[in-house]
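Removed: one protein chain of the complex. Kept in place: all other protein chains.
Moving on, here comes subunit A:
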Amino acid sequence: MNAENLIALLIAAPLLGAAVLLVGGRRLDAAGHWIGTILSTTSFVFGVILFADLLGRNADDRTLMQHLYTWVPVAGFQADVTFRLDQLSMTFVLLITGVGSLIHLYSVGYMEHDERRRRFFGYLNLFLAAMLLLVLADNYLLLYVGWEGVGLASYLLIGFWQHKPSAATAAKKAFLVNRVGDMGLSIAIMLMFTTFGTFAFGPVLSHVTDASEGRLTAIGLLLLLAACGKSAQVPLQSWLGDAMEGPTPVSALIHAATMVTAGVYLIVRSGAIFNAAPDAQLVVTVVGAVTLLFGAIVGCAKDDIKKALAGSTMSQIGYMVLAAGLGPIGYVFAIMHLVTHGFFKAGLFLGAGSVMHGMNDEVDMRKFGGLRKYMPVTFITFGLGYLAIIGFPGLSGFFSKDKIIEAAFAKGGTEGWILGTCALVGAAITAFYMTRVMLMTFFGEKRWQPDEHGHEPHPHESPKVMTIPMIVLAIGSVFAGGFFSIGDRFLHWLEPITGHSEGDSPISAGVVTGATMVCLVIGVGIAYLQYGRRPVPAVAPRGSLLTRAARRDLLQDDFNHVVLVRGGEHLTRSLVYVDHTLVDGVVNGTAAGFGGLSGRLRKLQNGYARSYAVSMFGGAALLVAATLLMRAV
């Protein structure tokens, strides 16, 4: 059997799981979570087999294609269901199914007491299938199916506890904000179609140079809009914080490790387009730089552990987007950071979930404190993830983030200096807010109180089914970066697809690393002085203007509320009024002018069928008369 025939099975396994679990009904309640976990793992196993197959081939011969069928055949327009497995999609497949399977396992424990656990696993499997479709599609329209498919899974999972109005609202918001981005993808595909007559990767990306730069810039910016929605980049970032309403495994898998990185995938996959559209690239780097600072600042101010991590996710994806905007200097490192981030951020979220599991679902870090004594495994795995994300030397984040900062400087010119500085400042803020999370949660005095029913939380370590995935992810957080960097393994693996160039850095790599370390020390130091040396107040202090703004996501929600929500409500309400009075009135009135119809409309009773029949008869008589007349002439 040829390896390429396995590609569809990667998607089929979790899709089958979703179908069985969602249609199967209550009789599957007892085993549903294991069915979901096994099918997710099955997909991972297929992924490993395919990976081994790719490794056995030459570096320039690692693209497998599987054509299933013609999906939409219309004159001049053809969309196929064809899958492409190359180094880039392979990387994602392993990340998605690997981290995905671990999180399935974790959820077995985390969702144990939820009566709708089977459905939860159905949605998780649905997510995996859609995400795999997204990265395996060989054309933009099929990618779009996966793109909105993960949006649907995200919607269902954020709103999983939909009896909570806040969860239902957050789910809807996520879908809507993403739809704005999807509009960008939609129009980008149309523009590709009018430009190239197709939207399949192969022909589009190989003919980029034949198209005008204006068109390519437009396509690039539209793709960026799509990426901003999915990857929570400014200005479409507002949904991610609210998405933390979903169960924590969802936050780990979808809103940290995989789905939110789809925007980075889209940009890197479309690299040929961006390479030929420098203006679009510049905007990509700006969006990345702004978001990495934006997310980091928000992350500093949040007391909700998951929202602090969400701010961090936004910021780290900002790094990836920045790297992707740098072109061939940055593509490989964008993806490398994406993978290492997948490990440590998923680990951090699972750790946060473990803390919540032991603390009666409390999320306010001001009510934690000193938890390291009660949950040693969670503490150690979370701690390793923490060291990885701040870029502690030798751990995963150190390698991947450092490379991005170097690449930013290597862009050269004023831009390079500005972007590189933003990335450095971001590193300092990252060290600050993550140290803050660490100190507030695991160090200091215990700050929890009995709830209104007098129940005091009894923090305890989570069961093995939850800690094992955390341990595996912690191992990845420690070693992945180093493993990828030894002998530039990751670079050589991905280079044939993304291309690579060294750029022209005004400062040496050693200086960049040194500066990064200084930033790290500053960030950790300030956080220690503020949260380590002094006791953490149980109630948040008022804070500076910036802190207060950051707590409210830098006022973007307020803006959205006033301009879009309120404005929209006024618009629709006035339109309802206009439709009822004006449009209806004018049309009825015009009709009245012709035939006295409004009088009839008011009478409303009886005789209408008769009058109708009379008009019909009248019409027919008219017709006969006209015909006779014509024949006479």
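Following the convention adopted for this analysis, a residue touches a chain if its C-beta (ideal position, glycine included) is under 8 Å from a C-beta of that chain, and two chains touch if they have at least 3 such contacts; residues count from 1.
We adopt the following convention: contacts and distances are computed from a predicted model.
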Point to revise | Complex member absent from the view - protein name from UniProt, among "NADH-quinone oxidoreductase subunit M", "Spore germination protein KA", "proton-translocating NAD(P)(+) transhydrogenase" or "TRAP transporter small permease protein" | key: "NADH-quinone oxidoreductase subunit M"
**Study point:** Touch with the omitted chain, as defined above, among A:Phe44, A:Phe175 or A:Phe349
**Key:** A:Phe175
Review point. So which of A:Gly56, A:Gly76 or A:Gly510 would be touching the chain we can't see?
Key: A:Gly76
Review point. Which residue among A:Phe51, A:Phe193, A:Trp417 or A:Tyr528 touches the omitted chain?
Key: A:Phe193
Check your understanding: Of the residues in subunit A, which ones touch the absent chain?
Key -> 22, 69-78, 141, 144-145, 147-149, 152, 155, 159, 162-165, 167-169, 172, 175-176, 179-180, 182-183, 186-187, 189-191, 193-198, 200, 203-204, 206-207, 210-212, 215, 568, 571-573, 575-576, 579, 583-584, 586-588, 591, 594-595, 597, 600-601, 604-605, 608-609, 612, 615-616, 619, 622-624, 626-627, 630-631
